[in-house]
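Here is the structure we will look at.
Only one protein chain is missing from this complex, and each of the others stays in its spot.
By letter and in written order, the chains are A and B; residue numbering begins at 1 in each of them.
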Amino acid sequence: MTRTLRHAAVAAFALAAAAHAAAGTLTIESWRTDDKTLWDTVLIPAFTKTHPGITVKFNPTSPPEYNSVLAARLASGSAGDLITCRPFDVSLDLYKKGRLQELNGDPVLANFADSAKVAWQTDDGKDTYCVPMASVIHGFFYNKKIFSELGLKPPATEDEFFADLDKVKAGGKVVPLDLGTADQWDTSQVVFTGIGPNYWHGEEGRKALIAGKAKFTDPQFVAVWQYMAKWPAYLAKGYQAQTYADSQNLFASGKAAVVPAGSWDIAFYQKDGGIDFGAFPPPVKKAGDPCYISDHADIGMGINTASKNQADAKAFLDWIGSKEFAELYTNKALGFFSLSKFPIDVQNPVAKQMIGWRATCKSTIRLNAQIMSRGEPSMENELWNVNSQVLNGKLTPQDAAARIQAGFSKWYAPQQK
Amino acid sequence: MKQKFGTHVLVFLAPALAVYTAFSAWPLLATLRLGLYSTDETGATHFAGLANFQRLLTDEHWFGHFRNALANNVEFFAIHTLVQNPVALLLAALLSLRGVRGAAAYRTVMFLPTLLSVVVIGFSWQLILSPLWGVAEKLLGFVGLADHFAPWLGQEDTALPTITLISVWQFVGVPLMLIYAALIAIPEEVIEAAAVEGAGAWRIFWQIRLPLIAPTLGLVNILTFVGNFNAFDLIYAVKGAIAGPNFSTDLLGTFFYRTFFGYQSEVGSATMGAALATLMFLVILAGVGLYFLAIQRRLQRLAS
Partner (left out) sequence: MRGAPRRASELGRGALVHLTLGGWCVLVLGPILLVLLNSFKTRQGIFDAPLGLPTAETFSMSGYHRVLGNAAVLDMFANSAIVTGVSLVLILLFGAMAAWALTEYGFRGNRLLALFLAFGIMVPIRLGSVAILQEMVALNLTNTLTALVLVYVAQGLPLAVMILSEFIAQVPQELKDAARCDGVGEYRIFFQVVLPLIRPAVATVAVFTMVPIWNDLWFPLILAPSEGTQTITLGVQQFVGQFATDWNAVLAALSLAVLPVLVLYALFSRQLIRGITAGAVK
């Protein structure tokens, strides 16, 4: 008698425990350690207000480790329910391995334009596996005080750009152009893909490369490296050992006039009273040329197929695709712009300025983000290498173009004709 | 004379072997096995024999990186052997002299760098060597060498030696402690006997103490070799897994990390990574084996 009772008690307890476990805990995997406070104090409370009974934990992993740690966790089944998705190939690979839930038909996806979703779709566009969250825009920041002291205006053309920098250099007091090559990624993801679209005409050039109709050795691409090769004269002494953090600190302490930056930097430069700075888009070649900006889909969110809480995860994703989230994230995560179609009132002045470029310039994503980096050698790593070397004066623009093209045509069939 | 086998041997060995086999040897072997397989994009693995190894050693892209990383590793090891170990030997010898006041304090201080995390080491040395913040430049200026300052960490030909010296700075404490413990263990009578016979400090050192600590020196060499050829953390902290500028600081460890776990858009390949790890293991095994055959025997003959 007692034994049956005990069995029953154990069974009941187990059932209750299982029910409790299923009823509403979600863990989010992410690389945005910067956003932890935002999630804990603003975003998650906003979600739980309308979805009581679901507990959400935001569990970021330090950025350089995220990809490798996530892969390890997914492979062993210890990853969280919601996965913050890197754009393009990294997440596509996870989807192909069956780690991310396919989201086709989810009504919330209608809130996003196709150009936003493409970062999280299979090549044929048939399957979507992450809800887009935010994009970042690339440009230049300039120190308003230094500019007004020297009587300079934000440059619209390249000639004006170099003229401004020359004046700063002649003044001898601050660094004209704040950029280092030690970390490499900024030379590629901020500089090359930021200033390049004006040369290769944004989406037009990018799609031509993918279709095999253009080559990196064509003049419109070589010209970008030739433009970059003129920059070392304006960089700080010893820039080869200057890291991204160094660049940030240099500009933040008012010791540099112009810094190539992404919209994500707004928060950093506005902290602690900060300096008075403005933004300008990458200068065009000649006055009157159409302008292009790099408007890069950066963050999305998807569901771990091994999640034990699919229903709640779906509910959370639907909230991610809602107007409420779009407004909150755009205004609180400075410099990250919602990818949704909702019109959002951006409050921060510099962010507002940058998102305003979408109206005056044509948007494009980072050149090699889609398809081009998936071969061997990975074009992303090659570009980092080549762009730093050009800025270091170790590689000529022609050799840089030749190397990227050689790596590209080595594995990509349309380029092998 | 070694004792016979008995159950007590098993008892002594069992705990270590159990934990080690379960949580280190087996996972490593299981993953190394992957080197014989290849994955397709859905994650399924197929047996591929030696195809991965062939690719690593013949494909220009892979072999270029492998050769570069191997060469860098040899340079890394050479600098450690020529700088770290002699410095450790010198410091240990000085510390172990009789009547050195404050030896305990010196020892504590000298071991400090080894206690630090690579984040601290990376940050402080990058700050010191940074051309923007001018610390090293100023210090060199005090001795009139300010003109010789250069952004060493950012230049292809100086980045690796610079990082290696930072690594030497970090790890001198380890051989220092080992050699010190060995020097201290030399019985006093041996030293006193030699001193009574009129031998000076130098002769005592070269002809008595050094040969007696030969086995420890051998251990130090092996540990340095193995440690250097698996080195990863400092480069990762200072230069990231891409080991710039232009792969001049790329070691086998960072090359392995990029291959196995991927880097940025480059998706990781456990199978190629495993093949690379196997090659790394063979390189280390060859090095250690060579060392044992060639040098250690001679050192031990010296000691006896």
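As a working rule, a contact is a pair of C-beta atoms (placed from the backbone, for glycine too) under 8 Å apart; a residue touches a chain by one contact, two chains touch by 3 or more.
Please read all numbers here as calculations on a predicted model, not as lab measurements.
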For the chain that's not shown, point to the residue among B:Leu178, B:Ala243 or B:Met272 touching it.
-> B:Leu178
Selected from A:Pro63, A:Gly171 or A:Pro349 as touching the chain missing from the view = A:Pro63
What is the set of chain B residues that contact the non-displayed chain in the whole complex?
-> 1-6, 8-9, 11-13, 15-17, 19-20, 22-28, 30-32, 87, 90-91, 94-95, 97, 100, 104, 106-121, 123-125, 127-128, 133, 135, 138, 169, 172-174, 177-178, 181, 184-185, 188, 201, 215-216, 219, 223, 226, 230, 232, 252-253, 256-257, 260-261, 270, 273-274, 277, 280-281, 284-285, 288
State which residues belonging to chain A touch the missing partner chain.
-> 31-34, 36, 57, 59-63, 65, 69, 72-73, 75-78, 244-245, 248-250, 252-253, 262, 264-265, 267-268, 271-272
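Operating definition for what follows: only the chains that are shown with their structure count from here on.
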Which of the residues in chain B end up touching chain A in this complex?
-> 41-43, 61, 126, 129-133, 150-156, 239-242, 244-247, 257, 261-268
Please name which positions on chain A make contact with chain B in the complex.
-> 64, 67-68, 71-72, 88-90, 93, 96-98, 180-185, 236-243, 246, 250, 368-369, 373-374, 376-381, 384-385, 388-389, 392, 394, 410
